[in-house]
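A single protein chain has been removed from this complex, and every other one stays in its place.
Up next, subunit A:
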Amino acid sequence: MFRHLTTRILSRPTTVTAARARPFSTDVAAAPAADEAFAEAWKKVIPNIDPPKTPLHFMTPRPSTPSSIPTKLTVNFVLPYASELSAKEVDMVIIPATTGQMGVLPGHVATIAELKPGVMSVHEGNDVTKYFVSSGFAFIHANSYADVIAVEAVPIDQIDPSQVQKGLADFTQKLSSASTDLEKAEAQIGVDVHSALNSALTG
């Protein structure tokens, strides 16, 4: 009788992992924190000891995707040394992804975007706050949360135009005189960053 019960308990984890074998589907509901049937079967056999915690118990369930699109986007914008925006509810953010300026509205499909040097703008009602982002990533989750992480982000008015022009001229000159691949890549990065800074100042 007990052997039958233990084989049933041992066979349970495989069926549970099979059900969890589609982990990246955005339609998977938030998983329950404990396996109810396992806990009941355990209590029948060993009533005095608590059932062991399964790995699923320690994982916080993925926040559920709301059935109707939320009205606001919640943005977390963090830098290595500071948290610029923390769970701020906004209408839209436009992020400088490598594939171009991407507008993120509430209800945006879950996306991971690598950012290029460029301007990120946060739109809340009629206010627009712009930051120049040096590079980073943006994670947009299915429940209208957006996490933007950047290495360096400054408001546009902290940028010095004369140094941008000087840098642009320097790196353009280095690009034409570069010999090794690495020098060319560094000069190209310099040209890209300074042109982006330039368009941020003029745009």
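Note that a residue touches a chain if its C-beta (ideal position, glycine included) is under 8 Å from a C-beta of that chain, and two chains touch if they have at least 3 such contacts; residues count from 1.
By definition in this document, contacts and distances are computed from a predicted model.
Asks: Looking only at the UniProt record of the hidden chain, which name from "Myelin protein zero", "Vacuolar ATPase assembly protein VMA22", "ATP synthase subunit epsilon, mitochondrial" or "Serine/threonine-protein kinase 19" is the right one?
Replies: According to UniProt, the chain not displayed is called "ATP synthase subunit epsilon, mitochondrial".
Asks: Touch as defined at the start, partner being the missing chain; which of A:93, A:138 or A:197 qualifies?
Replies: The missing chain is touched by A:197.
Asks: Going by the contact rule already stated, which one of A:69, A:112, A:151 or A:169 would touch the omitted chain in the full complex?
Replies: From the options A:69, A:112, A:151 or A:169, the contact with the absent chain belongs to A:151.
Asks: Name every residue on subunit A in touch with the hidden partner chain.
Replies: Interface residues of subunit A facing the absent chain: 81, 98, 117, 132, 134-136, 151-152, 154, 158-160, 163-164, 167, 181-182, 184-186, 188-190, 193-194, 197.
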